[in-house]
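In this view, the complex is presented without one of its protein chains, the others remaining in place.
Just so it is clear, A, B and C label the chains in written order, and each chain counts residues from 1 on its own.
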Amino acid sequence: MTASTDYTAQEIIVVAGSKILEDRKVVFVGTGLPMVASLLAKLTHAPGLIPVFEAGAVGPPLKVGLPLSVGDSKTFTSATYLKGLNAAFEMTQRGFADIGFIGGAEVDMYGNLNSTMIGNFPDGYQKPKVRLPGSGGASDMAASCERTILIVPHDKRKFNKKLQYVTSPGFLDGSPNARYNVGLQGKGPYRVITTKAILDFDEETHRMRILQVFPGETVESVQAATGFELLVAPNVSTFPAPTVEEVRMIREDIDPTQAFVKRSPKQTSDGIDSNDQMPFLTPKNERMLHASQQS
Amino acid sequence: MTASTDYTAQEIIVVAGSKILEDRKVVFVGTGLPMVASLLAKLTHAPGLIPVFEAGAVGPPLKVGLPLSVGDSKTFTSATYLKGLNAAFEMTQRGFADIGFIGGAEVDMYGNLNSTMIGNFPDGYQKPKVRLPGSGGASDMAASCERTILIVPHDKRKFNKKLQYVTSPGFLDGSPNARYNVGLQGKGPYRVITTKAILDFDEETHRMRILQVFPGETVESVQAATGFELLVAPNVSTFPAPTVEEVRMIREDIDPTQAFVKRSPKQTSDGIDSNDQMPFLTPKNERMLHASQQS
Amino acid sequence: MEKKSGMYWTGLSPDEAREKLVNKDKSMRDKRMPLKQAVAEFIKDGDNVGIGGFVNIRQPIAITHEMVRHGFKELTLSWQSAGMAPDYLAGAMMLDPDRFSIKRIEMAYWAHEAFGLSPMFRYLAERGLIEIEDWSNYNMSARFKAGAMGLPFLPTRGPLGSDITQTSRTNVVDCPFTGRPIALLPACNPDVAIIHVQAADMYGNCIIRGTDCTCAEIAMASAHTIVTCEQLVAHELVVSNPKDVIIPFLAVDAIVEVPFGSYPGACRRHYYFDGEHIKQFHAAAETMRKEGRSDLLQAYYAENIFGVETFGDFISKFPFEKILAAQTAESFNYERLA
Partner (left out) sequence: MEKKSGMYWTGLSPDEAREKLVNKDKSMRDKRMPLKQAVAEFIKDGDNVGIGGFVNIRQPIAITHEMVRHGFKELTLSWQSAGMAPDYLAGAMMLDPDRFSIKRIEMAYWAHEAFGLSPMFRYLAERGLIEIEDWSNYNMSARFKAGAMGLPFLPTRGPLGSDITQTSRTNVVDCPFTGRPIALLPACNPDVAIIHVQAADMYGNCIIRGTDCTCAEIAMASAHTIVTCEQLVAHELVVSNPKDVIIPFLAVDAIVEVPFGSYPGACRRHYYFDGEHIKQFHAAAETMRKEGRSDLLQAYYAENIFGVETFGDFISKFPFEKILAAQTAESFNYERLA
């Protein structure tokens, strides 16, 4: 398995996310890179992975390609159960989701996430500096999935000691039983995947901890890009670069139109993904994707 | 329209119940005589009546015949909406049911019903003298339908000052806003149809009141069969005997197997309908019924 | 809110129910097995058993027969409205409480609508042999739904103003938003659900025709679910219209193809009631209730339950014409070309 030499930061996130997903488990898939990672897992080591999408699809084989939305028509084709949002979240609240796979714009050392607003909270809540999309289902997934995997681009502005708004609860203040005590279910964040490393949480303190660094990164470089002090696991290793085949699958089979995995992502001046290069998924691309995955 | 001369007590109940049902209204139909009355209404003056059954059928045309159960296959054929019990009761709680049509073994002067137990309550609750089937959906219909129609055979043992168990709330203690104050919805009981009379409730006191008597009955004879003092409406009239055609429809078109409308109902020694003469609805009868109603 | 005094859980508490599910293998695997194995593997003495169907519609009759053959003690039974399924279990208790016993029932209605009262219920209740918790149909349905939703309770109006609020664990509180009273019903999370459906695939994806009853809620609320089905069909057929799936494979532990599994009750698109057989069974139990003579009931069980190996053997005892009549009667309700 030859290592890729031209993979992007998003691509290694996808590969890392995919490898964390175990076969035959139920994964509640958030929008964006989690969808790409879940599809890669299903096409490689985890064919029995059971994806659940918040708009209501349970267990689709995803043979018609990468969904552009968690309510996409593609999530419903050959799904085994298909209702609406309430049903998906009720199942999760009941305990049917082993893993929730979510993103956020800002994370703290206890794995709490912000996807609501940048600005002065609470006074500036009604007039934020940057208004983010809002929770979507992330807050619910964080509250009720048994474990969660978080994806956050590694940047000092995004790894903060104190969040401007807690949208999706992690270990809260990190105190023992903090989640249980406020009425939450599930054991909380399991992994954080960033553009630089894979992190987990210390069992005692619930503080974020470097588990593996990506090629070219060190414990020091990861810490330098983080706005709070990270713990360091014993024997931090380097997560291997994606293989040529993994990168090919992402680029050609899974996300050929760069719906989520950009070759060179653009950022707006305020650091928010603008997605302004979003291509229209043409029928031609569609057909190729479809054909390759049905084989 | 010739008056029938050989109608039974159950048949006049069915006809009276049918006439109270207005066209184009939503009626939540309890099991037994309410089903027969609703079908008669639909076949006569109220073709636009919308029956709802607690097992989940909404608006079936009932062209395949009289259901033997409120979850009967016959309630689902050509229904416009079809889920389960929660959906039916949620709709009712929301306010979709104009009328609920229920029976009970015992009623008091405020239209509260008992279908749970005969015996010494609360001490004898776990060892009743006679154990009745239980609420079924009656308690819910009484709680949330906008109005209710009650059917109770007229008998001094069944019209009591104090119920042994309140299964389905009527006007409770009759005090103003009693229903609203305990959290109930809907305006409460509208009519009581018995084997002797049609009764309503005084607007001020919420006490049961004789509205019309059945042929052969008088205000006095109805009072004599009642365990509490009835009010009497101004100008009590006699409800006309069913017509020959109405009786024919009940016997031949609607309930030819006497599933609910018996020619001579048997009673057990303790006054509980035994239904031990229940005939099996044979395919032959079925076919006749089906044919006659499809025409 | 103050904690309700004297509160207790039957079956699983909400936290236990969550824990059971979290630790369960939820993968999509072949769950076919003989009914005997399913009953032995997933039901235990003392369990809270959630019963699917509604009155005599799509009740899990075959499963109750197998439960009687196996023998269980101190069960709690939970349902909204039921007829023949608890009748079979209760009749077994009437005959030999050391072999089969029901400790408690939580329910809204136990009788047979057009087919009369349940002599078994009257026998057990009027002798004080079982604990009873009365609820309404919506109450029980909402309790299962709360369990299915992973919630400790749901609010409803249903029991307000009735003595159900006195004889059950209902908690009537003032709504914090409106100030008006509202009833909170504790979730029901059975240890095991027993359900009959029209069709399923080998993974346990289930299709129901006619009333959904409260079957999906009961299955989702329970730690384990045994499903019998009229037809076991290909997975591909099931997912060709995924909206038809009402119980997802995730909530099912055992799937058994048992044609006529709700007989002598009815099952939409398959067969209508066999009122005669219901009547015959009831007559035997009514004799014991009224006269104390158990011989007729004993004979019924000896012939129809203990005298056979499987539910298929029971169905085989009926003359062909009888079975055909039940199918034909249903064909008038739901006409279709083969």
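We adopt the following convention: contacts are C-beta pairs under 8 Å (C-beta built on N, C-alpha and C of every residue); 3 or more make two chains touch, one makes a residue touch a chain.
Quantities reported herein were computed from a predicted structural model and do not represent experimental measurements.
Across the entire complex, contacts from the unshown chain go to A, B, C. For the chain left out of this panel, the touching residue among B:Ser69, B:Gln93, B:Gln212 or B:Thr257 is B:Gln93.
Which of C:Glu2, C:Asp25, C:Asp98 or C:Glu236 touches the hidden chain is settled by the complete complex: it is C:Glu2. Across A:Thr116, A:Thr195, A:Gln212 or A:Thr226, the residue that sits in touch with the chain not pictured is A:Thr116. Checked against the hidden chain, the listed residues A:Tyr7, A:Phe101, A:Tyr165 or A:Phe201 yield one contact partner: A:Tyr165.
Touch with the hidden chain on the side of chain B covers residues 24-26, 48, 50, 57-59, 76, 78-83, 90-96, 98, 144, 146, 185. If you put the missing chain back, the residues of chain A touching it would be 31-32, 54-57, 64-65, 68-77, 82-87, 89, 93, 116, 121-122, 125-140, 142-144, 165-169, 172, 179-185, 259-260, 272-276, 278-283, 286-287, 290. The chain not displayed touches chain C at residues 1-4, 7, 13-15, 150-157, 169, 171, 173-180, 182, 184, 186-187, 209, 243-244.
Methods note: only the chains that are shown with their structure count from here on.
Taken together, the touching pairs link the chains end to end in a line with two free ends.
The chain with its Cα centroid farthest from the Cα centroid of chain A is B. Annotation: 27 Å between the Cα-based centres of chain B and chain C. Mean C-alpha positions place chain A and chain C at a centre distance of 41 Å.
For chain C, the set of residues touching two or more other chains is empty. For chain B, residues touching at least two other chains: there are none.
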